[in-house]
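Below is one structure, written out as structure tokens, with a few remarks after it.
Left out: one protein chain. Kept in place: all the others.
Chain IDs A and B follow the sequence of writing; residue 1 opens each chain.
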Amino acid sequence: MNSKHVTVRRTIYGCFSVLAFSLMACNSGDNSTPGQMAEKTGDANTLLGAGSTFVYPLFSKQFSEYNKETGLKINYQSIGSGGGILQLTNKTVDFGDSDAPLNEEQTQKMGVPVLHIPMCSGAVVLSYNLPEVKDTLKLTPQVLAGVFSGKIKTWNDPQIASLNSGVSLPATPIVVAHRSDGSGTTNIFTTYLSKVSPEWNTSPGKGSSINWPIGLGGKGNEGVAGLIKQTPGAIGYIELAYAVQNKMAFAKIQNKSGNFITPTVASTSAAGNIQLPADAKVSLTNTDAAEGYPISGFTWALIYQEQGYNSRSQDRATKLAKLLWWNIHEGQKFCEPLHYAPLSPAAVTVAENILKSATFNGKPILQ
Amino acid sequence: MKPIKGFSLKKVRAESAFKRTLVIMALVMIVIAAGIFLTLLVQSLPSIKALGGHYLSGKTWDPVSDIYGALPFLLGTLLTSFLALLISIPFSYAIAIYLGEYNPKGWLSGFLKNIVELVAAVPSVIYGFWALVVLVPMVRAIETKVGAAPYGVGILTASLVLAIMIIPYAASLGRELIRLVPSSLKEGAYSLGATRYEVLKNVTLPYTKSGLFAGLLLSLGRALGETMAVTMVIGNTNILPTSIFSPSNTMASVIANEFTEADRTVYLSALIELGLVLFLVTVVINLVGRMIIKRFTNE
Partner (left out) sequence: MMNPKLRYRLVKSKSVEWIIVLFAFLITVPLIAIIFFVLKTGISKISWHFFTNIPKPVGEAGGGIANALVGSLLIVLVAALIAVPIGILCGIYLSENKDSKLASYSRLAVDVLQGTPSIVTGIVIYFWLVKPLGTFSAVSGSVALAIMMLPIVIRSTEETLKLLPSSLKEAGLALGLPYHKVILRVVVPCGFSGILSGVMLSVARIAGETAPLLFTAFGNPYISTNVLKPMQSLPLLIFNYATSPYEEWHDLAWGASLILLIWVLLLNITTKLITRKWKVQL
């Protein structure tokens, strides 16, 4: 039975080499991460999440801290809100995260109730790349709609110039950067444009991925920010954290009350200071608050209300619930340094109630 | 080697088990290839049913309104691939001729041969990264000069990086084919007083015509399916391209961008149908190319 022997031997060699690699890997892992003993138990100590790139800078910090505290590893892939929803629907991840609540069709496809737990709110800023312009540009909703529909083509267009008297605007063509993937950030931005511009509302409309009339597509907030940074004359919409961390310029936007508002944690909080509905699904765009930044929104972690699916263990469900609980309490302290608006105490209460409604085989997970 | 044992049932069994394993492995290939085709076909059925022929001729790709027209991607793919092919031809033919005809031996051609193989070896994601940082500003400078929108990314940039990536395919195949030209033919021409150029033009190239064409087909097949380098520099815009400077999207880059998040049945299925089209086109191009080569080398 020599052929078999050869195969057997090959398999054995294979196993040995896998083992050797694993051992090496474990050793190197010990230096950087706690919870090394848990490594042996394998995946039981890892939660998998996917979705919004909007919240990724915050999540990567929070999860890294949570890992230091508890040893639990959270693998969060920022593939876009649309991706997060789809992967949760396909049950390939433990939780999703989206900056847009599920729409009717998505809800239907999930089949079972999905909880939206608000994590924080953030501002979508209009970042631009004009090295020669030192002042902060001011933009109105009408100009924004004009730029993103391709009607305003150069930076020295009278419509932009009249808002920014005293600023010498270059004749550079405007390069619009938008998302190439399904995105909650796009949803927040286009929902806003649809509210303020009737033309935009008819076409191209609002949604997580729309049919852009012009511009370049980038994957994720990362990709759009990268495009803006690399392309002179570019303008695009990204989460505040990305703009600040990368020292990119961003515009003041005129809100409903007529004030030009710089996106900051304070102006985002001002917009988010409303009574949340019990399911927390609410849009913050075009706020009535006088000092509120008009293009902001919540981001929601998405989990199945009934956690006992696909032969998941109760342990896993508890870990997930505890993590999200930590996120809306202790984790909130990481929001401000990263330029996200933390949840208001009232919003935390709403979030707590939603999280408490999560069950495992019908029994509540958190008491 | 172990001493030879006599005839035994065990030995026969081992032998037939071995033969059976071989047959199974050959079958596995067929199963995988057919499986890929069937999976793509079955998964794209919802889109084929819902969209029919409009799918390929539709100019709008708008997942929000549930409109899926693949024409912008078809055009984007064809433009980038053919432009890349066009750019690569002088280089790949020059390499093939130099290595096959002018200087088949010697250290210099050995050096060139190694270079060509290394060009083929560089991962496409590294080509993409390099193009993003080095090529994009160069193309942007050109665009500013000719007065096009200074995107930097777009069809031209993608074609340039693709051209570099596909040169090795046509080049190494061309070299082997040119070497197959019977020396008696060339010697005959030389003895009649032909110059090197005349031999190349009147003997070598006509003789290898079909083979060189097949080499181009294989490069084209490679260009059509290339994903990462293209995705990084094409601009990812779902609009019909209007010039070679336009940002665009190829079939492969759309799939890479949107596959993990296509949440509607028809949307996902429309993306898979793109994959099906891409698969069929590249496979047919490859098979035709290989058939031509097979016929050429057997002659």
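Observations on the structure shown:
Rule of thumb we're sticking to: contacts are C-beta pairs under 8 Å (C-beta built on N, C-alpha and C of every residue); 3 or more make two chains touch, one makes a residue touch a chain.
Not measured: the values here are computed from a predicted model.
For the options B:51, B:84, B:132 or B:203, the residue in contact with the chain missing from this view is B:132. From the options A:64, A:203, A:257 or A:305, the residue with contact to the chain not on display is A:64. Seen across the whole complex, the unshown chain contacts subunit B at 1, 4, 11-12, 14-15, 17-19, 21-23, 25-30, 32-37, 39-40, 43, 90-91, 93-95, 97-99, 102, 112, 114-119, 121-130, 132-134, 164, 167, 171, 195-198, 200, 221, 224-228, 232, 252, 255-256, 259-260, 272, 275, 278-279, 282-283, 285-287, 290. One chain of the complex is left out; on subunit A, the residues touching it are 2-3, 6-7, 10, 14, 17-18, 21-22, 24-26, 28-29, 31-33, 39, 42-43, 46, 48, 56-57, 60-61, 63-64, 67, 73, 75-77, 90-93, 218-220, 222-223, 225-226, 228-229, 241-242, 245-246, 248, 310, 338.
Just so it is clear, only the chains that are shown with their structure count from here on.
Separation between the centroids of subunit A and subunit B, computed from CA atoms only, is 36 Å. Residue ranges on subunit A touching subunit B, taken from their complex, read 1-4, 50, 79-87, 89, 105-106, 109, 172-173, 175, 180-182, 204-219, 227, 230-233. Subunit B contributes residues 10, 13-14, 17-18, 21, 60-65, 67, 132, 136, 140, 149-153, 231, 235-239, 247, 249, 257-258, 260-265, 268 to its touches with subunit A in the complex.
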